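Following this message is one structure expressed as structure tokens.
One protein chain omitted, others in place.
Chains here go by letter, A, B and C, matching the order in which they are written, and residues are numbered from 1 within each.
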Amino acid sequence: MKRYSQTTGEVGESSDLSPWKTADALDLVYVGYGLLIVVLVLVSYVLGAFTWLPYDPEQIRVDLLNAPPGSAGHLLGTDFLGRDILSRLIVGIQAYFLPGLLAIVISLLLGTTLGALAGYRSGEVETLVTYFNNLVDSFPRLVLILLVIAAFKPGIYYIMVVVGVTGVPAVASLIAGKIEFLGQKNFIEAAHVLGLPSRVILLKHILWHHCMPLLVIQATIGMGEAILIETSLSYLGFGVQEPTPSWGNMVQAGANYFFQGKFWPSTAPALSILFTILGFHLLGDGLNGILEGSAGK
Amino acid sequence: MGAPLLEIENLRTYFHSRSKRAFIRAVDGVTMAIARGKTLSVVGESGSGKSVTALSIMGLLDAGPGVISGKITFRTDGGERNLLHDLEHYVTLGEQDGRIMEVSKDEAGWRKQVERIMAEVRGKEIAMIFQNPKSALNPFVTVGHQITEAIRLHTPTKHPREAKERSLYWLERVKMDSPRLRFDNYPYGLSGGMCQRAMIAMALSSEPALLIADEPTTGLDATIQSTIVGLLAELKSELGIATLLISHDIRVVSRLADDVAVMYGGTVVEYGPAPEILGAGFGLKHPYTAALLASRPSVQNVQENGGLPAIDGEVPDPIEVPRGCRFYARCNRVTDGIRDRCERREPELKEVTPGHQVRCWLYLD
Amino acid sequence: MKRILIVGLSILAIVVGTSLMSPAAPKNDGRPDGGTLGYGEYGRPSTLDPITSNEMISLRITELVFNGLVGIDEKQQIVPELAERWEVSKDGRAYTFFLRKDVTWHPKEGEDSKPFTADDVVFTYNIMMHPRTITPLKVRYEFIDKVEKLNDYTVQFTLKRPILNALAKFSFKVLPKHGPSNPLYLTREDPFVQHPIGTGPYILKTITTDREIVLVANENYFKGRPHINKFISKPFADQNIMTQALMFNAIDMVVLVNPRDIPELQGDKRFILQPYNALSYGFFGYNLRNPLLADKRVRKAFTYAVNRQEMLDSFFNGQGTIISGPFAPGSWAYNLDVQPLPFDPQKAIALLREAGFNPGPDGVMQKDGKKLTLSLKVPIEKESEAVKRVVLAFQNYLKNIGAAVKVEFKEWQAWKESVFLEHDFDIVFASWVFDDSADISSLFHSAEIGSWKNNFGAYSNPEVDGLIVESKLTLDHEKRRTINRKLHAILSDEAPYTFLWTLTNYSGHHKKLRRVAIHPYKFFSFADEWFIPVADQK
Partner (left out) sequence: MVHSSSGPEIGAPPATGAREPGIFRGAAPTFPAGTVKLAATKPITLVLARELALAALLLVGVSFVVFVILYLSPGDPFSVLLEGQISNHAARAGLREALGVPRTWYVQYLSWLGNLLQGNFGTSIRTGLPVFGEIARVALSTLYLTLGSMLVTLLIAVPIALHSSVRGTTALNWLLTMLAYVVSALPVFWLGYVAVYVIIHQFGVFPLTARIAASSERTWPFSLLPIFVLGIGNGTVSEVVRHLREEMSRVMGEDYIRTARAKGASVWRHAFKEGLLIPMTEIIASKIPFILGGAVIVEQVFNWPGMGRMAWQAAQDRDFPVIMGIAMIAATLVRLGSLLQRVVYVAVNPRASNERRGAAWAE
């Protein structure tokens, strides 16, 4: 049963409601969940930063290795060195926060610039940007990272720079597409007619008003990718190195005991990754659904 | 000449605007009928609900609430059936002092039912041609193949080669130049006019009882428009197929229509034989019709008014439908005697002369 | 602790003047032939010849494919292999080997197998010593002056000077003259290094696309046909998966079981864990170039601070022995009278204070304003949480006595550079693997300080230097033993390393494999004796 209703529309008031008022309930739920995750991440970042933690995440307890959850006051148990998993999960955020931010900033800045160029000036510029995008897209990201690692050294920041750059084409073509679309809606021409300088149109109207949601979404997704990449690299031994905790190296270290039936040390961080990334994706989808969905209605 | 081929009774088709959280009353109680072999033409400004009516008949609207009530009786040799049969079971209306404020609809069930009913009607009994033929044809399939498909679906001709011959016949019938060549073309290779001919060929090839032409000339340049209209006129006389012609272009209508229904704001405001309605003089006409005719470019108009009088104001907002006469806001023939009623109550369709009904307080006493 | 640094020098052995005769050609020991043995290796071999290869995986393969003039049995005795007997001249400078006449090389593709002659021995020595040949073996044979072929089955080596246990060094694997495409020297470009042929019990048949190395029994092996038909070396990229592969019969043997999996296998009756004690030990090595560490008391303090037993028990299920000095336990040179320093944090702190350190505001010890913060460099090893455990625990122990250790993981190559070339480290965690537990000259002799030399900690002590040289020169075994015991005592007190332990290596194999004897570090030396009962051959 799908339900359509009319807010007693008396003659006169026919102004548009805000998209948030009219959004799909589902989309709202997604956004809600996404925001919840974002908040959690931020909170645990702060907690980590001030080391307000149940235990010292680097305190080794040789007598309490791979303890199951709840044992000896360790809410999520302990890892292969008897360190408190919960505390390490919280601190683990630190490993991603700045690096992830770096990656995001790179891909967003470069991406929007190129995208704006491509979408706004067609011709050679566009062709060049397209070439750049396809070029970057030609590299399997992980292989490229391995190459960089071999060439320089396994540092999370090196890696995140690569992640950022490989994220550029996505943003670029997104922005370009958006601008093209708006162009088709004679949006830009209109602005021109009103005598607005291109810069203003580009920055204020297009990027700010129309691309913001997209960029926000991209940012969250970028963070998610940063986490997954680091996890994969940890498995390969190139991720964040001990004793600094990262969710990736926690899953990796825990997984060494997986086949002995000690699931928890790897499952706890794995699930944190899962819920976080899920949150980021749903946030993106929700925002998309609400903002894009309401467009043109 | 017996019962009409198609009878529409009090059809209501609503849409829903998410951003306004309100209903768009696209079609709001339309009643009309098409006699066998005759052409009924629906005229009105864009947004008056003409096309939606047509799509409602074909059951092609599954967005939003869509068709929510009414009856469409379709009579063929196969007997008579209601194209909206049982659909009311899937829709429940919440009314509030005579206005529908809420619709809840079991879309899946509704859709299934529609498909069930329309399965053997679409394309077979009722065929349809659209505006903007270029985009209405499948760009990925050759013209010929699209026609052959219709033939093999709906006529006894199943064998590919025969089907091809058949569709070539129809292509000639619609005066497509060098049909054999066109047969293998993709739509984008053809001009708008050619596409429309192809569309018509495709529609007629299954020899339907009723042809719905939805703004068949829109999106074509003037010269081609007239040739297409000419074609339709010929086919009409040759095939004598009943047609529902939807157009905002009076000239097209006057060339093809037997009967005319003038739609305004989702309802029929005037309904009757073409000559009477489109004929000169302002006798028994709905003010809107009059205005519409007046705005049509013609020698007479120019002589009389030294120019083209446009209708002031705009089409009423389909969301906040006025309680009184829908045309009241723009009407230039309101007299103090009726003003009050015009504003408060909506007039009924009233027969002013046999077979000619008008919805206006002027004629309601 | 899988990464190893091989220190090559001579092998301990009791000199056997005249040889025992070798067993008859066909193995009529009543044990069944047949069956296949698939064994799992963590990682892949680089090259498969005995000369250019430099890691354990290849070493194990070459042990199956090649033979030396002499071999070394379970009891570390020298036994004849390609040479059926030998004579040593009075002055101990001339070694004459009389070769077996019944030995043939594995056949090359589409060729008959050629006989093994003195030429091959001469060829092998020359190719080994050729400047263009890159091999860790060179240094070990500089004591040889020249080699000459007396006749087809007699070859004589002349030494520059008589040395102890020279005979053991003639266990180097012999290559066929017709093997390498380049007669002068052997490089990794030579196809031979990937498809070697030898005289050994198993013939290298193919290397499958997924780098499985298939070896088949050598029907006319001079010691008699080996029992098991096929050896397949299967490379694994994931140790956890490798153990599971063993437990679920995808493979029959794992050459080195990860300590964390030992309990699981011990619990399982289908499998046998076979301990084999590689002559090796793990240690924390200190860089004495750092003034803080130049003070012996600091180094000893660290050693006191570390609870080695606790680590051994909880990280390695107690599979190993704590050591006190530079010699591998089980070696005759090891001095059992020297006890490992006990775990005693108080004493450690006391020593530090004695050395002039006092707790700073942040709890870190400092000496005239200089903090006791040190960098510990560790090679990255995927899944090597054993390493992680030890170093992190070490860091933890030192924290308790007020020494701050910064752990830095670097990938293998980079690690080697910073330790052996740039000497840019304070502490390293590594382990030595010896093939001669009695010679530590390259580790602690001051002449061994410098780029790519083994005394990376720059430990220098005239007394030690003297003793090392002395022990090298002496020809008297007892005298040498006493010298080494002295060395042991001094180095254990000087603590250039914090000596940790010798871990007992375990190979795990399915119980269907019988008569499995494993050589301490060459592993497959006795594989031709292994067999699988007919019932289990499937």
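We adopt the following convention: a contact is a pair of C-beta atoms (placed from the backbone, for glycine too) under 8 Å apart; a residue touches a chain by one contact, two chains touch by 3 or more.
This one's a predicted model, so the numbers in the text were calculated from it and none came from an experiment.
Since one chain is left out of the picture, which of the remaining chains does it touch in the full complex?
Within the full complex, the chain not displayed touches A, B, C.
Which residue from A:Leu75, A:Leu101 or A:Leu278 sits in contact with the chain not drawn here?
A:Leu278
Of C:Gln76, C:Thr104, C:Thr158 or C:Thr187, which one is in contact with the hidden chain?
Touches the omitted chain: C:Thr187.
I need the residue numbers on chain B that touch the omitted chain, in ascending order.
Residue positions of chain B that touch the missing chain: 15-17, 24, 26, 58, 60, 62-64, 107-108, 118-119, 121-124, 127-128, 130, 132, 135-141, 149-150, 153-154, 181, 185-186, 188-191, 193-194, 199, 202-203, 206, 224.
Touching the missing chain, which residues of chain C?
The list for chain C reads 43-44, 46-47, 52, 182, 187-190, 193-194, 208-211, 234-238, 240-241, 244-245, 247-250, 411-413.
By the contact definition given up top, give the residues of chain A that touch the hidden chain.
Counting over the whole complex, chain A touches the hidden chain at residues 2, 24, 26-27, 30, 118, 122-123, 126-127, 130-131, 133-135, 137-144, 146-152, 169-170, 173-174, 176-178, 180-181, 183-184, 214, 217, 221, 224, 228, 231-232, 235-238, 248, 251-252, 255, 258-259, 266, 270, 273-274, 277-278, 281-282, 284-286, 288-289, 292-293, 295-297.
Just so we're on the same page, only the chains that are shown with their structure count from here on.
When you draw the chains as points and link the ones that touch, which shape shows up: line, ring, star, complete, or other?
Its topology is that of a line.
Distance between chain A and chain C based on Cα centroids, please, to the nearest Å.
That gives a centre separation of 48 Å.
So how far apart, in whole Å, are chain A and chain B when each is placed at the average of its C-alpha atoms?
50
Mark out which residues of chain C touch at least two other chains, giving numbers and ranges.
none
Considering only the defined contacts, which chain C positions touch chain A in the complex?
Result: residues 239-240, 243-244, 260-261, 263-264, 310-311, 314-315, 380-383, 385, 388-389, 392-393, 395-396, 407-411, 414 of chain C touch chain A.
In the complex, go through chain A and note every residue touching chain B.
Against chain B, the touching part of chain A is residues 1-12, 14, 16-17, 19, 21-22, 293-294, 297.
Which residues of chain B touch chain A in their complex?
My answer: residues 14, 16-23, 64-65, 94, 96, 100-107, 317, 319-320, 322.
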